[in-house]
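Scroll down for the structure; my scribbles are underneath it.
Yeah, one chain of the complex is gone here, protein chain that is, but the others are all in their spots.
Moving on to chain A:
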């Protein structure tokens, strides 16, 4: 189905199942241990061997020698895989560095060996016996040292490296009110609960790979490229994923090593990447150094806005696109955004939840707060004043839906914003300095081709098959709701099968594009199935109603069981997109409100309450969408207050590479969260009239926390994370 004109009325609009709260249909499996994750397939793989990954002990250089003798002789060892005996290896489209290092080492903890043994413990013990001698090379590990001189780099291929509208420099110079500030965000790691994990099993030249991955087809393709295996010989299965956050978008070392290990051992091999390797072996969100300049007239009209950001990556990597939202979020006739990309020899950077917008808004939305204060305007009023309903670069191009102002105003009313004291450091509750902050939320919606197969069985059960993944987000449930709505059956008459490369290729999970596109693909397949039913029954396909397990046309009606009595009916289709997303700007909007307390003695910041108001098209399932948003808000708190991969600039690694030293929020940090979804249907997005929402919940949260802290203390912080050491000495004297 090609979606190239705005959606008209369709069966989804009935909203008898879609749009209604529904508990996860996979919930009981997950809470009872019945959902088998990548590392847990004892029924299919009765006698696996175990792999243990060895990571490089240097950041850059060369393996001079590797002595495997002692490890090979250790009890239980079956095989050891290294780059030397892996054969010629390609590199997947989505990988920057090689997944197996040696003899050249590209980054710290790059995988250099897999030890395969009868038991996990034997593999781990033998791995400790491998002796490696390295020659270290000098590397560049310090973003600050190279950020300002790094070359400009566009976010997308073929686009000029700078985005310009009007004449920013002249307008900024002429602006009566100005802001010119710098902000930094550190490197972040995904820190998902389930580690990267795979089981590989060969059967002749056919490979089955159970793996924890967000993008089944990308990863299957990259695995074929990397190892020179025909793609059609690979079955990739990822039905349950215990968190990914962008880390599991790509083929990673666990999968490649499991496949090579299984080949060498002539046995199925299972590999779970050890937690201490995860921060440096895999991808991370790169640190940024950002500069924002805003010029305005005294009435608060923005006349000039510039956002520049530098980040680093390994050679041939990409930038953290922290400036892109600034092209669209506020009005202003003169505009500039630019990114610089430095070559760093740290582990490779790539997508982490809401890449670009998450760190970009942590800077922009603090700058907006600072500018509002300079203008003596309420921060909400300043944002409202600079709202735009069109793409500032191409004013004929409108947003398909843009309810930013309503999000801000509705949120202000619900949160009690009028009780905020605009003068900082005025509100005290015992030892706590109390403040409120706000930030706009913005994230683009992306269209992705997405396919599905739908089958109506003789029992009246509708089975959906798609390679879409459920990374804890609720995909199973919203797909079931979509099929139930389309076929007129209850949710418990729908069976959803996900995450297999045997199923039609879907959007996959990432970039908040999963829910809307994957359900639109299911919609397309269901439309085809409805037509097939009409054809079989001799009904008019233009006049069909499916409800309560029956299909009705004109005066005739048949139960779905009867319709399928002559044999299962199956249909496959995919949603594909025309250029509506070029005619219209498809984006999602929200507003985040935060109240914090800052301990006047120690400077420790603790959340008191949070509110997110989101406008993101039709919300397919308010329960799972809310879970997505509160999780994202929690991540926003982490990035605001504690998350930081600490770079050791001498040795070139993230040194706090475990969950004791890389802190993420715990329950005690998050006392109260509220989420409100505005009514919105976006007929330009897809037939579901839905857009992404998961990452919107993160975008802007960090800045809202920062702004609340400033309101509490009067001390402005611009370098994340906003830990107590950065401001407590500037708080009121106490001793």
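Rule of thumb we're sticking to: a residue touches a chain if its C-beta (ideal position, glycine included) is under 8 Å from a C-beta of that chain, and two chains touch if they have at least 3 such contacts; residues count from 1.
Criterion: contacts and distances are computed from a predicted model.
The chain not displayed here is annotated in its UniProt record as "Xanthine dehydrogenase family protein subunit M", chosen from "Amino acid/amide ABC transporter membrane protein 1, HAAT family", "Xanthine dehydrogenase family protein subunit M", "ABC-2 type transport system permease protein" or "NADH-quinone oxidoreductase subunit D". Among A:22, A:353, A:626 or A:657, only A:657 touches the chain that is left out of the view. From the set A:128, A:176, A:541 or A:567, the residue in touch with the chain omitted from the display is A:128, counting the whole complex. In the full complex, chain A makes contact with the omitted chain through residues 57-58, 75, 121, 124-125, 128, 276, 431, 599, 601-604, 606, 641-642, 646-648, 650-651, 655-658, 660-661, 663, 665-669, 721, 723-725, 728-729, 734-735.
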